[in-house]
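Before I ask anything, let me first share the structure, which is written out below as structure tokens.
A protein chain is absent from this complex, but the other protein chains hold their places.
Which chain is which? They are A and B, in the order written, and residues in each are numbered from 1.
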Amino acid sequence: MNEQYMNAAPLLQINDLCKRYPGMGSYMSVFHMNLTIPRGRIIGLLGPNGCGKTTLIKMINGLLAPTSGTVYINGMFPGAQSKRVISYLPERTYLDNGMKVRQMVDYFGDFYEDFSKEKAYSMLESLGISPEARLKTLSKGTKEKVQLILVMSRNAELYILDEPIAGVDPAARDYILRTIITNYNPNSTIILSTHLISDIENVLDDVIFMKNGSLMLYTSVDAIRDQQNKSVDAYFREVYAC
Amino acid sequence: MLGKLMKYEWRGLRLPLLIMLGILGGTTLLTCAIIFTINPKMDNVSAGFSTMSLVLCILLYYFGIIGCSVGTMLIIAIRFYKTTYTDQGYLTHTLPVTSTTLLAAKTITAVLCYLAMLAGIFATIMIILGAIYIHVSNLSGYDKVYIDRMVGEVLSEMSMSFREDYGISLGGFITFYTVFMIIACISSIMIILGCVSLGQLYTKHRIIGAIIAYFAIVSVQQVISYIAMLPTYSKMLRAEALSETIPMFEVISPTMIISLLWAVVVSVIMHIINLHMMTKRLNLE
Partner (left out) sequence: MAWELNSDRPIYAQILEKLQVRIVCGTYKPGEWLPSVRDLAAEASVNPNTMQRAFTELERSGLVITQRNMGRVVTQDVQLIEAAKHRMAVTQMNSFFENMRQLGYSDGEIISLVNQTANTADNTNT
């Protein structure tokens, strides 16, 4: 592929990562996590609510300082350089309500070198969202779609999508999955965090199971199906059975 | 990147600021208009009426000034809080810029907006003074050139005696005072932003946390300003005891310099707090 990737460090490397929130006593939201993620994969980050998925994602994005341990993106700590190559979709709606959709597109175009306005406008059109609409007039679901479009219109190296399909209708969900698939390229990796596994498991290469802040399992979807003779969803239910 | 960030900061702040400035401009024009209606030849009833409306109008204008300066502070604080520590923070903090650049853009834009607002307020004061001057000189019936010359003489005399009394030229004093005011403005913006950040430590209610932090810092500032007054008082007392006359500026300058130092120190501390809260202690909900 590209020259610069030939000898490069892994896309994402996490070493002995821990996070304890202030005021939470000795409870660790992420506990001694080790993980190395290569390029060119679509990975599901799975686990029940409160297992530390979002905390982990925030630390990768530099939104939260680890208590101990390290996160490396292309061999570097989270910072301006890593934010240039990570495209992140948080659970929250972060759009400025006073702005128009078009202004948001301009904003992304101004700050991210890898952002394609053409791509954004064509996706907006196919979902029937007017660029002239003011964000405060849009429903929560539509805002989430706008946000996803902005994030997927970047040509990033690492996409981190936190619960992208949780709140959307089935048609939009199919569109999102199709977008993820058509956006796929061998240089970039997509990490999808979700608890709705059956909806997305056909799209995934690998799955990461988290439990109580720790890594339980990191394997390929086909390996689970080969060895367990059951779907990832069924296996997940078994692993996390209460 | 700093320029782009500042562009969007300005876009986020400009609308409410311009609206406030517009309202203040309206009150200024109204005040001027009422000033021009005052006429010594009026009968008692209408003179009383016009004086009353002038008083009301000046009151309105006064509240307009207070509203504009406090309002600007509030708008700056709210925008800083919203874009840095609420859901919008998810976007702000994942922009490909360092936290230092991010904070610099927010601080510089906020300071410039505040200074622009103060300059606007100053301009309205000058407009009103100008209106009074024009109206009075029109009413007096004297020749315009004559009045201008008289005023010029009075001003130069004032400037002369100012030098004697204060030990510094009027121009020098105005320059010094302007610099002093600008630094005071910067520090008050820094305090506001720093308090928004400090409020984050009180995770249960971050806005109340910010307000508590603000009052705590303002109290400290009061104490510091009392301490800063001490050299002034002691000099004045000594001068009185020895029945000496010492120039006013010499008396007040230690106080002003202490205040200036405090402003600089508190600004630096607040900057460090902001940076720390935006990196090490950032914890978006």
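Criterion: a contact is a pair of C-beta atoms (placed from the backbone, for glycine too) under 8 Å apart; a residue touches a chain by one contact, two chains touch by 3 or more.
Here the structure is a predicted model, which means the values were calculated and not measured.
**Q** Among the chains present, which touch the one that was left out?
**A** A
**Q** Which residue among A:20, A:41 or A:211 touches the omitted chain?
**A** Candidates A:20, A:41 or A:211; residue touching the omitted chain: A:41.
**Q** In the full complex, which of A:24, A:76 or A:181 touches the chain missing from this view?
**A** Within the whole complex, the residue contacting the unshown chain is A:181.
**Q** Which one touches the absent chain: A:127, A:217 or A:234?
**A** Hidden-chain contact among the options goes to A:234.
**Q** Contact with the hidden chain only, please: which chain A residues?
**A** 40-42, 174, 177-178, 181-182, 184, 198, 201-205, 221-222, 225-226, 229-231, 233-234
The rule we apply is simple: only the chains that are shown with their structure count from here on.
**Q** What's the distance between the Cα centroids of chain A and chain B, rounded to whole Å?
**A** For chain A versus chain B, the centre distance works out to 46 Å.
**Q** Within the complex, which stretch of chain B touches chain A?
**A** Going by the criterion above, the answer is residues 1, 4, 8, 12, 83, 87-91, 93-98, 101, 203, 279-285.
**Q** Where on chain A is chain B touching in the complex?
**A** 21-23, 58, 61-65, 79-81, 83-84, 86, 88, 90, 92-96, 98, 107, 110-112
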